[in-house]
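The structure appears below as structure tokens.
Just one protein chain is left out here, and the rest sit where they should.
Naming follows writing order (A, B and C), and every chain is counted from residue 1.
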Amino acid sequence: MIEPLDNRAPTRVFLPWIGFWMAIFALGAYCTVLCLSQGLFHTNMNNRFGFGIWIFLDLTVIALGAGAFFSAFLLYILKKQALKDVIGAAVVLGFICYSGAVVVLAIDVGQPLRAWFTFWHPNAHSMLAEVTFCLTLYLLVLAIEYVPLILKNPSLSKNVSLLVFEGQLHKVVVVFAGVGAILSFFHQGSLGGLYGVMNGRPFAFREHFFIWPSTFFLFILSAIAAGPSFLILINKLASKISKKQLVRKEAYDFLGRISGWLLLAYVGLKSVDTIVWINHTAPASGYSASEFFKEASFGTWILFAEIILFGLLPALVLINNRLRKNPLVMIVAPLLVCIGIAINRYVMTLQSQSLPTLPFEEFVLYTPSLVEIGVFGGMLSYGVIVFSLSYRYLPLFPGLQQKAKT
Amino acid sequence: MILTQRRTTILFFIIGLVVAMLAGWIAVPAALYESIEQPLGFSHVVHTSDDAGMECDDCHHLTSEGGFAGIPKIAVCVDCHEEAIGTSVDELKLVEEYIKPGREIPWLVYARQPDNAFFPHVRHTRLAKIPCEQCHGDHGQTETLRPLKRNRFTGYSRDIWGNDFSGITTSPPFSMKMSDCVDCHRKRGVRDSCLACHK
Amino acid sequence: MGFSVKRRDFLGLVGGGAIGAALSPAPWKGLDDIAIWTQNWSWKPRLPRGPVEVAFTHCGLCPAGCGLKVRSVGGNPVSIHGVPGHPSSTGFVCALGLAGRYFSYHPSRIVEPTIVGTSGQRRGISRKAAVRQLGDWLDKARSGGGHGSVAILDNHPGRVRSLAYRGWLATLDGVHIKGLREDTPINRLRTMLDGPAPELGLDIARARTVLSFGAPVLEGLGSGGAGAHLRGRSDTEKPYIVQIETRPSRTARGADLWLRIAPGTETVLALGLANILVSEGLYDKEIIAQQALDLDGPGGYRELVARFSPKQVSRITGIDAATIKKVARRFASGPAVVIPGVDPGGGPLSAEAQTAAFSLSLLNGDVGRPGGVVARRAIPQEGQLADTVELADVPDGSIRLLIVDGAAGGCAMPTSLLKRKLNPSEGRVVSLSPFERSALHGADLVIPSTTPFENIDEAGVPIDAPVDSMGLTVPSMRAPDYSVDSLSVLSMVAKSSVVPTITELLRGRSDRIHAGGRGSVFDPSKGESVPLTEFQTNGDLWRALMGGGLWTDTSAAFTCPPFRLMGANAAIRDRLPQALEQPSTADRQAREIVLMPFGWRDAPGDGPLPPVMAKLFRETRLRLDSRFATICPKTAGELGFAQGDKASIKTSLGSITVEVVLDPAVVDGVVHVAVGPSTEAFGDASPGKGDQPLDLPSCKNDDCWRVIPAKMLEVVS
Partner (left out) sequence: MTKTTPKKRYGMVIDIDRCDGCGACMVACSLENNVSVVPAGAAPHRGLTWIRVYSVTNKKEYPDSDTAYLPVSCQHCGNETPCVGVCPQSAVDVDPKNGIVSQIPERCMGCRYCMVACPYHARYFNWWDPEWPEGTEHLLNPGVTPRMRGVVEKCNFCHGRHHAAQERAASEGRSEIEPNEYQTACAEACPNGAITFGDLADKNSEVAKLAAGPESFQLLKSLGTEPKIYYLTQRGWVRDMATRTPLISKGQSHD
């Protein structure tokens, strides 16, 4: 029997918490079964909205889950030891985000039983094929990175052979960190490329550098900017709920600083990209950018919100050493960063479909169905459950472990 | 002690390996395919013998639109078998159960492709001059009709996958999967799009 | 330590198993088979297999009778195509015709006779019991009433089947009622001729001008695709089409001139045009002088039309005087065809509007000249036939037993109109129909009949055919056992008389045509016609017809007999001047609107539609069905409605709920609602499914229900 770590919440507290999320998860599972057994008519997607809330969710969690590969890269390759405290949580979060995204993707496609065709008959030109390959391989990497964590569970580590295995794994973790970084780099980019390559969608289409559209690079940059912020948020949230100091201040500070500078770089490049898009890319395709923001539901306000309010503002806050000392700022600013990235993914996914390309087609709005929201909730609860279990049974936070031992 | 332990482990490993391979090579194929008898016995040899003197395309011919008519309708059988020729069980069954009530014989087709495949026989036999035997084997020289082996799961005939369960066929009759079509097309320098063979 | 060893061994077993499995084809084959299963799972329909057979026939869905090439597999038609070069349809098939084969498997098909019990519930009975019941009612009707107590409503009159009906009815002193069709108005012209008149047709193809009062000229009126070919014709001699309609119909859009007329003012416009023809002396003076019986004198036509000055007419119709003059002069410049149209859903024009319209043809000397109204030579008929009348002319409450032939007529009729003709206490309706929708309108007994692709019949002679013709609807699929031909039903109940079978009747007509020796026969497989004289025996002709051939007659000269420009009917004559008493278009009261039902040419009122027609109604809104009301933004604004609002349209008989669709091209003060089955419930005949605007009008005039006073109210949810 696997025992929880010594200083975790008692079962009478843990059970209702996990029970609540299990209930939501069950609801999500029911919605999943509906979609898989009867078809996607249970969603509110239609021929104009081939990508709905799920794709938005996938893109967002994958961007936020970028904390995993980026922290591993910083820690193991660039030897930024400040991240030692968060690497465990980062790996778990990454695993949750990626595995959740893969599962939702499987529900989202009409014929999941044939999804393996992508590996067997791939179209090398397709960004989605690239995404699928990298995503699957990186999920494998994450799983391998997750295993040592599991094996560190006290009851499991009693088993000598497993402990040896764990030690072996640990030696090659640098290799995995490197491989993971490359894979992630590509699939984050490909997710951006997904939109940027659509030469038939002037709203999404972007100028290319070599074979990659600008969104390829913007997505990478925004993901590695948002990942650390998301790590801050989740760790703070976990601290709040468990009422324990899980991560040292230096780690938060480092994450905040790196998030801020990367975000600043992103906002700068995004602004350049937007200006080029408005003045060159879109008009060259026959569309004036003003048409894109004609409707109130996707007005210019959304552009302002994405770049300034949820981009420039938190970036400037996070690069300020004094402001980062403020605990409230260290919650609000990362939150703004995460929302900003979510808005970016939302706009790319939904606004580009709302806008008709045919001049005589109408502007269409999309609201997700209850089933779609149910699956969304299921994915969220899956994350909470896995993270809670990992926190309860695995030494995610080495800092905390030390304290408990002393 | 350690040596013994390793040896038992290797033993278990080999047991697992062998059992799984036996299952994968023998048990699964046996379980996956069901064997269905043809409704009636039929000898191609008798029909193409000098006595009967029939040619292949007396029964298996092309239609006016160029399509392959496939297995003949009962009307073709009636031409000779209006009354029973001989006293074999199958002969009587043919006359009593099918010819007299005018019912079609529900023959099972070994080479039936799924609905989504378009295979123009005429292009292959007339333009590419590929002999029937290349795909169908020596079916025309058989004395009896073997049972149809049908995949319980997909409903496909075993002939599509080929007799070799590994899926590798090197000599005729070739299996008739898409990859087999593609291989042959490549060999002959025919490069086509998906729609050339899919409908 | 023992625990540890076991675990290792187990891991070894699992590892070996995994490697062994991976080295066998089973898992890969499994993966493959799972994918293949998704491509062929059992609930995906299997394609029909077998050799394709090609046959030719004619379409029996509407009077156009288009030539069809039918490709079948195993006795089921798998595709339908037009026949290029066909004399009347020239390769055209409409959407309904293409999909018509789906009628046989229509979800609303009736599979057993049903009767309304004493409790009002409909229940199934055996065919034997149904026939016995019909026999009882027949005896009762005959003993209780006199002439016309037994009647047959024939939605497809003019076939040999209709002659059999009339022959049977003659033995019962019954009447044959012609269902509403697009060629109904031409009978009005026949009543205006003094003396016996032959069958008449319109020579649209050679006309210089077509003056259409709301007829679907470009939407498939007459012989299949004729209207379409008018549009497609690039020669300068193609007719100039003037469409007089309230609605931006496809014909109105495509016409050379669209006169958007105020609702119900067609009589005024027609007499206004006559006013200009007469006052400017543009009419055919020679013919009028010789043949017109009522031009001059007190109460004469000249006096009548003098009152319809362009100014007056413009005030009432909403069409400016200059345009009216322009149209009149164009009309008089050559042979012209006037079509006082029957809208498939909106019904016919009033009798006086038809009379006024046809008076223009007579004034222009178009009756009997190419490009105008032409006569068809008749094939001799045999035997005693009962009268054939229009429903409007049947006295109220006179019918005790009405048998409805469920053939598709192409036009819808208000239920209330039919009901009024029945004897209030003893009137029974027996419907011989394949479908629930068309049968359920008040039928006491329903006996399922065949669909048009299952039975042999005569294809119609379209309104615009200048000559007579005969083509057969050769069955392209087997009729199910529960269905029965209408003549077989009659023969089962007939006691004293012998009802011939439909094949005998058709063969008889074929033989008479052969005996006549005129005309030519089109061979659809070759795409060419040969003279009838090349057919040695009557059997040769019959075989050609059964092979989908079409016999067409030769045309014959026809001299217009004397005629009355105002018709022979005194009541109609008296109503003509009253047309001027209508209020001007400017006087319309706010909140008062008129409902004008209309029908799509290939999706008419009563019958069901094949589900594939959902492409036009449900999956796109290329066409709107009865769930939508089209209204101009100005009127909608006055009434407080915006695009997409729900509204209740209320008349004295009831209300329907619709969604408002704004269209600036619609005339002010009118709301247009399509008539037809609800396309959200293809095939479903349960109450509330397919609300019919045609159930709303209170028919003041039996013959016209196209303008219905109504109110448009907000729907309180």
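Quick note on the criterion: a residue touches a chain if its C-beta (ideal position, glycine included) is under 8 Å from a C-beta of that chain, and two chains touch if they have at least 3 such contacts.
Small disclaimer: the values here were computed from a predicted structure and weren't measured.
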Among shown chains, those touching the left-out chain: A, B, C
Options A:P122, A:G178 or A:P398, residue touching the unrepresented chain: A:P122
Residue, one of B:C80, B:V109 or B:A128, that touches the chain absent here: B:A128
Chain not shown, touching residues in chain C: 38-39, 41, 43-49, 52, 73-74, 76-82, 92-95, 98-99, 101-102, 104-107, 218-220, 225, 228-229, 231-232, 248, 250, 253-254, 258, 260, 602, 611-616, 618-620, 622-623, 632, 663-665, 667, 680-683
Absent chain, residues of chain A that touch it: 38-41, 44-51, 108-112, 114-115, 117-118, 120-123, 125-129, 131-132, 194, 197-202, 207-208, 280, 283-288, 352-353, 356-361, 364
Where the unshown chain meets chain B, residue by residue: 62, 65-67, 114-116, 118, 120, 122-123, 126-128, 188-196, 198-199
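Keep in mind that, in the parts below, only the chains that are shown with their structure count from here on.
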In the complex with chain C, residue positions of chain A that touch it: 111, 113-114, 116-117, 159-161
Residue numbers on chain B that touch chain C, as the complex places them: 5, 8-21, 23-25, 28-29, 32, 63, 65, 67, 69-70, 114-116, 151, 153-156, 161, 165-167
Touching residues (chain side chain C, partner chain B) in the complex: 5, 8-21, 23-27, 29-30, 33-34, 36-37, 39-40, 46-47, 49-52
